[in-house]
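Every protein chain but one is kept in place in this view of the complex.
So, subunit A:
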Amino acid sequence: MTAGTLRVVLAALAALLALAGCTAGPPTAAAAPIGERAVRVTTTTNFITDTVRRIGGDRVEVTGLMGPGVDPHLYRASAQDVRALREADIVFYGGLGLEGKMADLLADLAQHQTTTAVTDGIPREALLPAPGGAPGQYDPHIWFDVTLWEQVSATIAATLSERDPQHAATYRQNLDAYRSELRALDTEVRTRIAAIPPAHRLLVTSHDAFAYFGRRYGIEVAAIQGISTAAEATTADVERVADLLASRAVPAVFVETSVPRQTIDALLAAAARRGQQARVGGELFTDAAGAPDTPEGSYIGMLRANAGRIADSLSATTVTQGG
C-alpha cells in the first residue's frame, strides 16, 4: 500500500468522523409547544404503553417499542425505533434492570430528554431483592402487585403533568379513574387467590417472575430457573421443585408466554415419577401483556387473566391428564 492511498484513507476516515460528529446533536425542536399538540411518548414494555394510554387519554400519542410476547431482554430494535426515541417528548421505561443493556441507552437519553423509569416512585423498601443478585439489585417484575402498579401510574401522571402542565387536571382525572379500577382489580385478584385451598397455594413457573404476586396475594412461588431467561434450569432445580409438587399434591404448574416449554415438561415428568400427576395450568403472561384488542392486551386484563388461570387450575380437586 503506497503513502498516497494511505493519505486518501486517512482523509476519508476524518471526514466520516466529522460527519458522525456534526450530526449527533440535540433532538430537532418540535414545531408547536406541547400544550397545543399531543404529547409524544415512547414506552418500552406494553404494560407501560397501555397504562400511559389510559392516563394520557387523547392528550398523548404513544409508541410502544416492545409488542406482545416480547421478553424485554430479547428485544431487538427496529430502524423506526430510533426515530420514536429521538422524537419523543417523554420516554417511559420499567427500570430496575428490566430493559437489560438498553439501560445504557436510556441513561444516554436522559441527558437530552425527559426519560422516566416508571418504578422510580416506589420506595426502595417496598421492593424485593433480585434473587441471587448483588446487593442493591431489585426484582423488576413489580407489575404483579397491583398496589405497586398504582404507584407506577402516579409517576406516569406526574411526569405527563410536568411536561404538559396545561392539562394537568386531565391527567389527574384519568389517574383517579384508573386508580379506582386498579383497586377493584386488587380486591378481585386477592379474592380469587384466597379461594384456592391453602395447601394448593403454590405457584410453580419456569422463570422467577412472580415474587411480588406471591407476596401481595399470599401464594407461595417456586420457579425452576432464576430471574434470567437466558440461564438454563439445572437438573437439581427440576428435582427440587418436583419434590415440592409431590409433597403438597399441587395439581398444576404454569408455562409463561415468554419462556420455552421444555423445562416445564421435564418437571412434569419428574413429578409423575414421584406419583404426582400435575398438569399445565395454562400460560401466564409475564414480561408482556397479550395482543392489542384482546382482553389480555391491557394491564388490567392481563392480570385478571393470570389470576383466573391460577385460581381455576389450582382449585381443581380431580386431576385429569392433558385437560
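Miscellaneous remarks
Here is the rule we use: a residue touches a chain if its C-beta (ideal position, glycine included) is under 8 Å from a C-beta of that chain, and two chains touch if they have at least 3 such contacts; residues count from 1.
Keep this in mind: contacts and distances are computed from a predicted model.
This complex has a chain not shown, and the name its UniProt record holds, of "Xanthine dehydrogenase subunit D", "Basic membrane protein A", "Metal ABC transporter permease" or "Uptake hydrogenase small subunit", is "Metal ABC transporter permease". Across the entire complex, the residue among A:38, A:105, A:154 or A:168 in touch with the chain not shown is A:105. When the full complex is taken into account, the listed residue touching the unshown chain is A:83, out of A:83, A:183 or A:273.
Not every partner is drawn; the one left out touches subunit A at residues 1, 6, 9-10, 13, 16-25, 73-74, 76-83, 85-86, 97, 100-102, 104-105, 108-109, 130-134, 137, 208, 225-228, 230-232, 234.
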